[in-house]
Every structure is written in structure tokens, then in C-alpha cells.
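Down below is the structure, laid out as C-alpha cells.
Only a single protein chain was left out; the remaining protein chains are all shown in position.
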């Protein structure tokens, strides 16, 4: 023992920092169509290779390849594209609204639009998604009214959440979108409980939950997976591995040591690792996991391998900690461009239609923002102050009654 | 979707309940010597089969077989046997002391004595074990004074922990034994931090931590493994899978879905699954993991597959929830008997010497208990009441000073 | 019935009446719980209505919240209140805030049962009284019964409540009313009026204190085990005290408290938890704010000391009848 060198302390570091270049050489990138697709009802023991691969469908030419190709009608693909483009346009405009002081906070999904859009479309109306703040495309794919979203973001008088919550921390029960909160990770287990309840009732609804790759380090992640595994909860548990958690790269969550999909093996559930910038791959993997869940075979963990192309939030400047051009080197491209190219390759889309779509959606966003502005922006309009005292409990107790009186509202 | 049967809620159940028989048929039991032994410095990616096997050295004839056989001098084996026999005798006597009202609480390690004994011997004096309440053999193997233990268990005037802690929730820094507490799982991450500190200082000490298989469901388990993985902490993280967590069988912690060793794969660290009733196998696996840790290759997860032969504690009656004869059907035998047989097979031990050893150790235990009794048993003797107010902080603040005065102590 | 039987009866009645209720927690299933509160419920109502959970308090509460959001009324058990802490974030950031932040789209009608308190030589981590940290959390209710009758009626009400309720069971009272004289023979509930527990469903509203004893000289505020200890102290010191059993600390029956102190002009507050930052501080502040001109002596608090719960010194730590009597005397002689 004594002739060994002393112990040394290891702290992982990302491939590149500002001023350097990240060529993403360490990520081995299997070709589209290469991964096998086991039957979704098979036992997990036969699938332990899957978490170490990468399910990709769309190839560089824009063609769908291999057994995971989901065979979608072009109309569905166009719906997906529309949701993604809308998400991006909405994000851009609301991000700017923050710069103009119209809201206290905003977060974009840039580069990750395929995820919420595809999964929202795969799941049924009665299913429930337990979102993070970065899957607003779920709502856009289900045509959540833009103006309601704007009102929430502006915390104005018509805010559907009555000014009680930070912008974009939505709740939209009728759209299968569970209440968000600022704490990361703490709803992951709710999804499992919700799914257990559906099974308990003998219903057919399943749950889908998101967690960021950084947040997988929370105990909540493990506890949710443990319960999902033990009780065969009918749910789909998704890790959106967008490479960054604010300024911390995925290695700080263990991403250098193994894949996030491999965490499924710890619970005896299938782990799929999926190209998150590939609308078709996300669709296919989700449909596979949903089929499994609905057949009482329990949960699946899906790692959605993607890249957070923008800053973490309006409070963040990513050039402080990663190369400014890192997104440009991301080997899996841009999800919007890739789906667009696919549709064009299929001759179901063209640049003109795309430009027209963008104009249409941008104008819809503008209209919604205008409408929200006409109600009021942050600090200029808000719900009645009495709303502050409502909803602490179902029925107010004497404390809030007295305090409301004291404040005179 | 609508033509699928409805979801159904699954709750796992053990193979047998009181009145039934558990033949442990579902556990596939590889033969001793069958498992390959990779070089401890190899990368984890090449070892993902190990968590699904079972490292066994002692075969049914009492011979050591295969690449994991640790080649120990007979004297070391006898030391190990001694520690195990001592643990069992001590447990039996103190358990009876509880029935006689001499202590408030006791917990036995019956059937699991090999674990702490072997690991205590493998690790160095400067290393630190972060124990559970079921590895007292760690202390016995290091000749912790029996009478001090008895004094702690009797909460008497000479209790080394000054009456502040429940019986057997020891702390014994000089014996490499970290402070125990009633909360399960919450020290697992301390071991990782301790190991990180050793690496940070460039020392050569490593940490070893225990957690019960039931407790692996806590978030603490996952958080500890995540940090161990990310920072390559020099530590050995052990799951003692004794099949039961009070009345809950291992399936309630996910044990029916995969092995506990397989949880290592989620973190990219080696996972060894070891016959915990086999002193030599425990020794060998621990030495392997220690070599890896000391060579700056980071943490190993070891599942120690064993059986809790007794009740959970003095508050428990296991015949209420499992077959009374379940221990008798446990396929991996009794750790004391197996090591004894091995030594006899080696012609390094015999029944007479064993009987003499038992007599010697039993009398040592008796003497210690007598000595403890002469100081006093629960309620008959205790440290000065002023000790209640000491150690809240390093220096007392006015609150405890005033309150001590108020109580007049 | 003793308190264990009363709680069991409440659970049994709810399981029978409401298919949306279900129980889970560590060892609550086949075995029936380490304190036997769920004894027989799995056998009677089925595996899926009362089952074992992983040792993961955070996971238990998280899944319970998700079930609640679905529409069930889960009744999770945390084996000891000391072990609620790993679930504290779930309770505070999620259960307590879900209704508010979602503007009523989702809520968590869960009832978290947990044995708490000392007097059983359980040492630090089986004896603590964590009520104060729940009382401060907006959106959580905290209920603490002191006898079998109340325990059943309050538990049924808590389960039917649409907000999250922490239901703390004074484990020292499970088998008998404990008056704090630990060196006397153990009392049983047999023959105690509050041990007359009806079969079937009945309810006690949350937020209504119970006047255990009317009196004119001083108001004693207590809950859980300390109700019985206070009563003993009142008898022994022969003081005409009014003893108010709060029964729930959120919602708090402020009217009953104020009415009593305005009448007596004196107030002693008692709890097992350590004093500093404990719930007694809130009670003292409220009484002082609302009864200032009526107070003829300082409000006293008799509590556990400001140390961790010490195993061998349990009875030195416990705010027993002697310390309560002394406080009553001080307050009256002020």
C-alpha cells in the first residue's frame, strides 16, 4: 500500500471552455438506422445494450432509416414541424419581451423543440406530462392559447395562474401539463404516483416526466425510478441531456462515466438513448415506451440526447463558460432544420411553404403578445391583490382572512 | 390503445409468508470459483457482467476455489473466525440482557458476521468504515474493548457516548468506525466526502460504507454514488442484501427487478455481487475494490448477498411476516460454520479448538457484561445529567447554560 | 379502544367507504406497521389498498402527491416522525404549494400519518417532535390528537380534507394515557372516557380545540402527550387551571385560546419539542398580541431543553409534571 502513489483528487472538466473549440469527438455517433428495435414487450434483461447506443432515424440526407422509423403520415410531420417552429418563434419574441422589461424572467427551449412536440403528439389526451421549463413545445403542439401563455409570462391581470408563479412555470391540466415549479426534479416522483394511481383505478392513462441531465443527481430521480420499478408504474421517464446545467457540463452529473440511459439498468427497466434532435427518433422511442407501459410492462427511461443551444435563462450568459460556437459544432444538428429537410425530401414541404408558415406563426405570436400587452405587462397590471391570499388552503383560515383585512384588499 | 386490457396495479410479494416454505428457487446460485476476476485497474465498461453473477470462493466441501480465492495465512483465517464467533456470542448475550431489562434496545448481526469481520481485517488502520448497526463484527475484529460496548449498551455511567445515543449506535473513531445514527442511509454520502477529503489531501486512506438493501431506496444512496462516480472518490460502497428490511422483503426495494450490484452500472463504477456468508469471498472482493480505490480508480459498489437470520431488532418478531424456517433454507449456509469447515479442511482447526474458543470468548463476554452490570444497567446508572447539555455546540451557549441551571445539574 | 385500535378503526372505515383511499408506507402491509396501526388492513381490504413501500420517505410522499393529483386520497405512513425529514422538500415545496401555484388545477389531498414524541426510550431519532417546522409552512395542516376518540375523528376528517395534513400520533399515548410519571405503573386506556370509540365514521373538525378542564386561574395550552402530563400537573399542584388541548396546530383555534387567556389572565404553554424556535414561541406571541392587557404574569413555556433528544436522560429532558407544576406556581405567584 505504501509504495503506491498518494491519492489524488479528481474534478471533471468539460472538453472546451471559452476560447477553445469543442469538436465533440468523445461522443461516438452511431449512424441513423443502426440500432436494433426489440419488441416493446420483451424483458429488460435482453436489452441492456440499448442504453449504450443511440436511436437515430433521420440521416444526413433527411431520410428516415432503420427499424425505428415510425412511418408517420406527412400531415403529422407537418403538425410537428409547426409546433417546433411556433415554439422557437414564441421563445424568441418573449425573450425579447424580457429585455424590454415586460416580464421578470424567461427560458427558451432552443435546440430542444423536437422533444416536447413529438412526445405531446404521441401521448393521448388523457395522459399527463410532468414537464420541465424546457418543454413548452408540448403545449404548442396541443395548441395551448398563446395569449394565455403571454398573460402568464407578463403576470398581468389575466394571468391564468393569478400572478402566483414565476413566468413560464405553467400549469395546464386540460392540456396534460402538470404544474411546474422552480425546484428542479421534485415532480419526477409525482409522475410515478400519478401513473400508479391510473393503474390502481384500472384506467388506461400513462404519465410522462422530464428531468434535466443535471438534475438526475437529485435523490428525487432515484426515488422516482425505484418506485416506478417496484410497482411497474405505467410511465415514461425522460432525461433531457442537453449537455449543460446552467454552467455545469454533463460530466458534473456523471455524464463522463456512463450514459444517462444506463441508469435504467439500476432499476431493471429498459433504457433508450435517443437522438433528441430527431423528431422521428423521439417519436418512435416514445411510442415504443408508451406501448410497453400500456401493456402493463411498466416504466421506460429515455435519455434524449440534445444540446441547449441558448442560455439557461434570461439571467444567463453562456459565453462565460462555454465556447460561443459550441452549438454550431453540435453533431446532431438543429431539430427544426432536420425535420424540415425530411419533409422536403419526402416532397411534402418546400421553402416557400416554410417561409409562409413562419410568417403565419410569427404573426400569431405577435398578436398574442400585443393582446397580452394590452392587458398589461409586469408591474403594469396584475391580478387583484386578494388573489395573493387565495388558494393557500381550499378554504381560507383566519390568518389569511385577518391579513387580507389588514392589507385592505 | 382502446383494445388493450386496462392497466393493473402491481405490488410485489415475497416467495413465502408464515406457514409457507421458501426454497429460494428463484435465486440462481453460481458455483464457488465460477466467476472471472478482472484486473482491478481495468475500465468498468469491460465488467458489466459482474453485477449479475455471484462471487463465491468457499465450496460445499469447505475448499477455496477459483481466481477470487485470496490465499490467506491460516492465522488470519483464525482471527476472522474468532471475530465472527465473538460477535455471535456477544449478540446472544446482549440480546438476552435486553429481555432482562438491562438495556432499552439491541440488534443482532446473526448470519452476517463474515461481512464486518473480513472487511475490518482487509482495511487499514487509517481507513474509515461508515457502518450500519449490523456490522458490529467490524469492531470485534479490531478488538474493541467489550466492556466499553457493554457500557454503551447499558447507557450507564461509563457509557463512552455519555448516554446520548441509543444502544449499539456506536462511534469509535480509533477503530475506524464512524458515528452511527438511527436514520438509515444518511451517512452513505459522508463516506464519499471523507474519501474525497483523503484524496484532496493526497493521503492514502480510503472509506468503506454500508447500507442495507432496503435502504438503497433512499435518495442518499443515489446521491452518494453520484458524487463517488463524478469525483472518483476512493471508497468501497457496500449494500448488505440480507433479504429483509424489517418486514419488507428485498423486492420492495427493487430486488425482484435486478440485482443491487447492478446499480453500479448507473454510475459507471464496477459492481461486484458477492456471497456475503463466505468470509473468503468478502475478503477477496473487498481487497480488489481497495486496490482499485488506492490506485485512484475510484469507487466500487459491492452487494453482499446474505440473510438476516434473526429478527430485525429486539422490537421485532420475524415469524409474523416470514416462514419461521426460512433461515434454514437459505442456500448459502452459515458464515461461521463455513469458515470453520474451511479451516478444518485445511487441517488448521478442529472441533476441540473451536469448542475451546467458544468457551474462552463466552467467558470474555460474560466478564464484560458483569463488569458493565457492576457499573449499572439501564435506568440504574447513567452519566451525570450535565452531560445532556454538553456537546450541542463545541462551546455551550446561554440557552443550555441557563437550562442546566434551571434543572440544577 | 386504545389509540392504535382507534386509528386502525378510522383507516378501516375509510378504506371500506372510499375506494379512492389507500395506505402505503414502510412495513404497513402484510405486517401491519411497526406500531400495528395498519394491522389486518391488507388482509381485509386487499394488497392494493394497504401495501409496503420502499425505504424512501421522499419517494413515499412524492408518489402520494402524484396519486393525490390523480384524484386518490393516499394515506402514507412515515414510520417515525424523525424520518419525515428526507421528505421535507416534497412536503414543503410540493404538497403545500401545489394548489396555490397551479391556481387550483392540482392539489394534494394526502394525510401523512407519523408517530412522534418521546417517552419510550427511543433515543434521538425515535423521539423527536417536529411540529414547529410544519407549522411554519404555509399550505400544510398539522393535527395532533391526544386520545383514542379524537384520534379517530380527527384522522377521518384529515383524510377527507382536500389539503395536505401532517397527522402526528403521540406514540407514548398509543397504549395508555401517560401522565408523565414514568416511574409509576403503565396506565391503559381501559376505562378512560375517551377510549369509548364508536365503530364507523365520525368526524372532528380540524381547528377546534377541546377544553379538557375548565378553570379560572391560568390557561394551559398543550397537545398530544403533554395534555395528560399537564392534567396531572394541574391536579398535583391543585391549581384551578383551564387546560386547552389544541388538537390541531394548523389550523389553530385562536378563538378558544384567546377566550381562555382573557378569562384567566395567565398562560403556560407546554410541548415536548425543544423550546427555542418551537411552536410555543408562536403561541406565546399570539397570546401576547391578543391578550396583552389581560396578562397578569409572563407567559411561560415548559418544553424540552435545547439539546438533541438524549437517550439516557429522557426523563431529565422531558417536561414532566414537576416542571409544569413549578411553572404553574410561578405564574400564579407572579
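Chains here go by letter, A, B and C, matching the order in which they are written, and residues are numbered from 1 within each.
Operating definition for what follows: a contact is a pair of C-beta atoms (placed from the backbone, for glycine too) under 8 Å apart; a residue touches a chain by one contact, two chains touch by 3 or more.
Note that the structure is a prediction, hence the values are computed from the model and not measured.
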| item | value |
| --- | --- |
| Sole residue of C:64, C:85 or C:194 that reaches the chain not shown, by the stated touch rule | C:85 |
| Option touching the unshown chain, where C:20, C:208, C:236 or C:282 are the choices | C:282 |
| Sole residue of C:45, C:101, C:247 or C:323 that reaches the chain not shown, by the stated touch rule | C:101 |
| Which residue of A:40, A:254, A:298 or A:372 touches the chain not shown here | A:254 |
| Positions on subunit C contacted by the hidden chain, ascending | 82, 85-86, 88-89, 92-93, 96-97, 100-101, 124-125, 132-133, 135-139, 250, 273-274, 276-286, 288-289, 292, 295, 297-301, 306-308 |
| Those residues of subunit A which, in the complete complex, touch the missing chain | 9, 11, 13, 17, 104-105, 155, 159, 162-166, 169, 181-186, 212, 214-215, 217-220, 245-248, 252-254, 315, 320-321, 378, 382-383, 385, 387-389, 392, 399-400, 403, 407, 409 |
| For subunit B, residues in touch with the removed chain | 160-162, 164-165, 169, 171-173, 178-179, 181, 183, 186-198, 200-201, 207, 219-220, 223-224, 226-227, 230, 391-394, 397-398 |
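Note that only the chains that are shown with their structure count from here on.
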| item | value |
| --- | --- |
| Euclidean distance of C-alpha centroids - subunit B vs subunit C, Å | 35 |
| Centroid spacing, where centroids are CA-atom means, of subunit A and subunit B in whole angstrom | 41 |
| Overlap residues in subunit B, where contacts from two or more other chains coincide | 9, 11, 217-220, 252-254 |
| Touching two or more other chains - residues of subunit C | 48, 53-54, 56, 58-59, 86 |
